[in-house]
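Supplied in structure tokens, the structure appears directly below.
With one protein chain held back, the other chains of the complex are shown just where they sit.
Letters A and B mark the chains as written, and numbering starts fresh at 1 in each.
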Amino acid sequence: MKRILSTIAVAIWALSAGMAQAAEELFIYNWTEYTPPELVAKFEAETGIKVTVDTYDSNETLLAKLQAGATGYDLVVPSQNFVPIFVSEGLIQKVNVSGMSNFKNIEERWRNPAWDPQQEYSSPWQWGTTSFSYNSENYSGKGESLKEFFEPNEEASGRVSAFQTPDEVVNLANIYLGLPFCSEDPREMKKVQDLLVAQKQHIVAYNSETMSDMLASGEAVITNHWSGFSRLGRLTGAPIVYAYPKEGVVGWYDSLVVPTSAKNVDNARKFMDFMMDPVNMAMLTVNQGYGDSIIGSSAYYTEELKSAPEVNPPADVPVVFATTCSPKAQSLIDKVWTKVMQ
Amino acid sequence: MSDQLTRPSSKRKILPVGHYRGLGLWNAAFLIFLYMPIAVLIFYSFNDNRMVMIWSGFSIDWYIKAFNNVAIQDAVLNSLIVAFFATVISTAIATIGALVLARGGNFRGKTMSLGLITLPLMVPEIVTAVAMLIFFAAIGINWGLGNVIIAHVTFCIPFAFMPIRARLEGMDTSMEQASRDLYASEWETFRYITVPLLMPGIIAGAMLAFVISMDDFIITLMVSGAGSTTLPVYIYSMIRRGLTPEINAVSTLLLLFSITIVTAYWIVSNKTRTETVH
Partner (left out) sequence: MSSWLPTNPSSRRWLGLAPTYLVIGIFMLIPMIIMGTYSFMEANPYGGVKPVFSTAAYLQLAWEYDLDGTLVFNPGYLKIIWRSIGLSTMATVICLIFGFPVAYYITLQPENRRNFYIYLITIPFWTNLLIRTFAWIIILGRNGVIELPLLSLGIIDKSLRMMYSDGAIAIGLTYSYLPLMVLPIYASLEKLDFRLLEAASDLYSSRLEIMTKIVIPLSKPGIIAGCILVFIPCLGAFIAPNLLGGGKKLMLGSLVQFQFASARNWPFGSALSMLMLAVVVMALIFYARGAKKRAAGAES
């Protein structure tokens, strides 16, 4: 027994040791299927750096892991409203993105964004929007207003699906009600709560996974949706239309940042610079179908992507980017959501 | 085994003692319930459509994709390594623990020991996950896959323990006593009498441990370090991009793999059993 145990111990040791050996490495921690292998291969070929990609499922998981002290990652990809949290918690480090050679390629409107005003921490990855989609065969509405989603008519009642987590739903509700994001005023949040509680009687499911499937099968006619994800659903042939309601849609912007505990900071910076090259960024965007903020990348898009409505919001629809909520505002959101879910 | 001789043959026309009408039918219904989703899963792995749930045509493209997807393969390999070590170690620990707790008579600290061994069962996974993550970070253990294996061993112990203890409780000790009376050493008695008698419990325990380890998501997600993504972690985080039949294809292949192993083991163990009987 002793011998078996010691053999096992040695094996575990060897396994873990073997993993931490190599000359030039880069450990990327990203959402799954968000890092195209061909992009990684190109980077490896150009630099000789070996890239390992691990995956997580949400900003919250990433925050919890870094917060609790997980180490070994050189690049992570949080959304814009999480970047200030990572900064204030001391979880990511300054890497002087604005001093990188390809920094000039970032579109003017995305340069020095609100969540990283000096662009010290973050470099672009992808951006997209959150709104709702509908099945154009089963539903006669045109997705012109958020009313169709929050206060559905007879036709859609009982066949509406909303996301399972509150952040984006509450933001959309704020847009619909003309309230600011991250409100700290309980009376304003009471309005949001009333709206969501009333919406609940029309809801078939709270779902953040199978929206396209629900639309295609007819289980739902209106679902909360993300732009690029909705496009993928449409490309399978289902009559899924991504709505741009006149009140506006919620925007999100994911960027590359370097954790404080990163061991290969130089390699991480190389990768950030690499991603600001239009050819490389276009590879990512074509693969993902969201949107990017690099000048000249669209020249390398496919024709389909260039004209995809999901990726190109109409000019008259405001795209409102989610901001980082104060603890007080966050706790009001949680309160509202718990009430809705009782 | 003595009960073997008196176990009534199921072939008899009159329903023997202990048999009940409809049991076979019930069992068949149970198996259908168990395998229907698996059949659906396999069927839809041949779906041409990117959306798993909407059937549009036959295709084996997803298998080709799965074979070329290095990330999935790494994840599967990590899962198998973790599950293997977690099963072996936790079953060994649970077996010794169960022997002490079921055979050691009443002793001070027995209830406490029982409580401790079943503790991982009583704590919601998410809590275990966060607690372990904080703990690993605090003591600075960062062994990559080693962290995951330690965590899995910990929460697999009670799953392995329960069936083994259930088997041990009230298990006839006369054979072991006879063996000792016949001057077999303690080890020989353990090796040739206790372990074979206990085997169904150990196998059930090991299988539970394996299944639990292969399925675990939250704890793994939290304790894993760079380079140790397992299959469930991979699948769960795929959600944002939508599940494709590729995952069905991988699951089908994994199923095929496990069926092969299990069948091989079954044939071998059956052979050795018949050999020892005759």
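The working rule: a residue touches a chain if its C-beta (ideal position, glycine included) is under 8 Å from a C-beta of that chain, and two chains touch if they have at least 3 such contacts.
Treat the numbers as computed from the prediction; the structure is a model and nothing was measured.
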Neighbouring displayed chains - absent chain, whole complex: A, B
Options A:60, A:107, A:137 or A:304, residue touching the unrepresented chain: A:60
Hidden partner chain, residues of subunit A it touches: 58, 60-61, 63-64, 67-68, 85, 88-89, 161, 164-167, 186-187, 200, 203-207, 209-210, 213, 217-219, 326-327, 330-331, 334-335, 337-339, 341-342
Missing-partner contacts on subunit B, residue numbers: 2-4, 6-8, 10, 17-20, 23-24, 26-27, 30-31, 33-38, 40-41, 44, 52-53, 92-94, 96-97, 99-101, 104, 107, 113, 116-128, 130-132, 134-135, 150-151, 153-155, 157, 159, 162-167, 169-172, 185-188, 200-201, 203-205, 207-208, 211, 214-215, 217-218, 231-232, 235-236, 243, 247-248, 251, 254-255, 258-259, 262-263, 266, 269-270, 273
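Following the convention adopted for this analysis, only the chains that are shown with their structure count from here on.
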Separation of subunit A from subunit B, taking each centre as the mean of its C-alpha atoms, in whole Å: 35
Partner subunit B, residues of subunit A touching it in the complex: 1, 4-5, 8, 11-13, 15-16, 19-20, 27, 29, 31-34, 37, 52-57, 61, 64-65, 68-73, 208-210, 212-213, 216-217, 226, 229, 232-233, 235-238
Subunit A partner contacts - residues on subunit B that touch it in the complex: 49-54, 56, 69-71, 81, 85, 88-89, 92, 130, 133-134, 137-138, 142-146, 149, 221-222, 224-229, 233-234, 236-243
